[in-house]
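The complex appears here minus one protein chain, its other protein chains still in place.
Naming follows writing order (A, B and C), and every chain is counted from residue 1.
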């Protein structure tokens, strides 16, 4: 394992200390319980958005704390859900009295820990569950689909909506609508290495890739031979569009997300393949985002996310945002 | 070699096509000769800034084309200087009549190709050479120091200055001043793989790292045993500060730059180590930037850059910028 | 239960988890995200750090505090689940020193909590696939008033149940994302449950410990 770290057990705290130091104008850090919050106090009447999950997906979620996006983020250990004390302390810190909306990726660990936090919370809470990963068969007998990079879209749009003073129930409904209009799928060329584990999570041959991989290096649909970017995007975008059910002529947002070790040069090449397929399906790529937003430590590979847009959600996407990782309009 | 690509020979064109498609509101692409330019016409009287160099350092340079930074960028093949026809075509496209300033990283290939372009250019040109890499011994008998991530700082500040209508000679002098106030050093944990070469540029053991590496996987000061982030930063920051000669109490800009395959989590951890050392040396970290800005394809590792700031350059750093990769204030 | 017994139970569980952490992580790398051993070790290390304070409490309170400690320290799916197991066992603990029958009732209560928290049942390739067979064995032995060799039987039940998770297709937890590909591997949480049961039996009936 080759990483720029000191002590394996101290990574999270040391990294967050650097994060808070670099972005002290925007965020502040609580070390125990561990959470990151906007420096600005939540205005009265504004619902506070709190997300969180295992670390290792940076900039998700702490990088999205700031004006027009999250009010707080609770980082768990690497790939491990945070614990309820973190969510409770964060809620207490950022609740303005209008309640707290938890944005939770659909993993049982996250779901249960946020659930316990909600049960113990002194304020009104609601929850939006993201589950955009079409790689996983959607069966009511299992846990359902994973929440992956589409979470970034949900956090951005809800963040903008919260700024307008939208109430908790309406925000929650909007979140479910955005999540319902979002589909993702990913593919890994290499494994990630969890620092505490010290070695790669999975073995993969020089000529293999993992199609449909999750954001923790969980195996995906199947192990296949390494293919061209064009063939990879064909399969991923095919699965996404088949499941999305958008009508011809609709606007969509296209997000190409790197998993951490894939250079921008490759991500833009993938973007070109993806955008051409979206357009060929009769949809319009009205908004785009290309970069490393929801990563898997040092995994090589990428995911595609498509969100159906309407006038409201397009406006929410375009609204000013000022966070460590995402900034526009101000 | 595992990369998200189609044909090795088509990577650059396909990737830039995706880049131009994703950022069509800001930039446009000329395929032959190959260059990226701002969509907006250069206002009369404004000096145009053109940079360029081998590809594989994305977002440098094309990602910095836009308001408040570059007017055009000329991407060469991977790690290979662009050719003079590119610079000539770009100059013709963006010169407003006020002349063109070439920002060139100090590599003989870049220097000579930009030099030939300058000899053939129909407009007034001047050049700023960046050479911020302290890893290389500074000897007048050799090529001198390499230009590395400090180039981002030079491009940002000159871009802001150009917007104010500063003339060519004054801009050039400012560029030399900023470059002179900037020092960098890097360290690699893994090699990069040039697509056309098909394999890693250098072999490196599981427990080794390359201290003082360049941004093309060029060997650095020496091959050493993998060390803690703290020890790595100690050596790099020590070399930087010793060479920078800043006086106690001065403000500096601290840039922590990833080489492409190092996750944000590690970069922020490194940032914390670096910032603490800057402060311990009696300097103030007045501005910061953490991320992948001047990369080496898929190399793991990072570089540190420190720039001495004064009121003018601080203002230039803070000025609005709107490019694909860097955006604030608008 | 005496103060020292609770102390020794915590030490026994924490020791087992610590020495098997790598194994649990390896199992989780195969069909999960490779952190189960790390999570459990973090939680039980904290439990061990607080053992004196916990052992000073009445058993029911001790279990609840142990559970809350796990909830706040383990994280992941196993944190709330093991936490709930202990907390709900604590809620079902009598004031007097518990009999074997009480223990059976307590374990059943804890398992009900785990099922509700995780929306899971037996056969879904989770920790329940060890916890439930063990609870069933304990209950039937208590019902038949057959306490001879009880410890060996519990251990055998746990081991056998753990082994059977190999052939299951996961319906809960991260392994469920793998569908059929989850077959052929032990479930990590089932393994940690078997280890904890072994540790408890080892403390309560040292002679029969594996």
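FYI, a residue touches a chain if its C-beta (ideal position, glycine included) is under 8 Å from a C-beta of that chain, and two chains touch if they have at least 3 such contacts.
These numbers were taken from a predicted model, which means no experiment stands behind them.
In the complete complex, the chain left out here touches which of the visible ones?
B
Of the residues B:18, B:175, B:217 or B:301, I need the one that contacts the missing chain.
Hidden-chain contact among the options goes to B:217.
Kindly state which of the options B:64, B:79, B:271 or B:293 is in contact with the chain not pictured.
Of these options, the touching residue for the absent chain is B:79.
Thinking of the whole complex, not just what is shown, which of B:36, B:69, B:121 or B:136 touches the missing chain?
Per the contact definition at the top, the residue touching the missing chain is B:136.
Residue by residue, what part of subunit B touches the chain that was omitted?
Within subunit B, the residues that touch the unshown chain are 54, 76-85, 107-109, 112-113, 115-116, 136-137, 141-143, 146, 194, 196-197, 201-202, 214, 216-219.
Convention: only the chains that are shown with their structure count from here on.
Please identify each chain that touches subunit A as well as subunit C.
Joint contacts: the list comes back empty.
Computing the C-alpha centre of each chain, which chain sits at the greatest distance from subunit A?
Centre of mass proxy via C-alpha means gives C as farthest from subunit A.
In angstrom, rounded to a whole number, how far apart do the mean CA points of subunit A and subunit C lie?
32
For subunit B versus subunit C, what separation do you get between their C-alpha means, in angstrom?
Taking the average C-alpha coordinate of subunit B and of subunit C, the gap between them is 55 Å.
Find every residue in subunit B that makes contact with two or more other chains and list them.
Expected reply: no residues.
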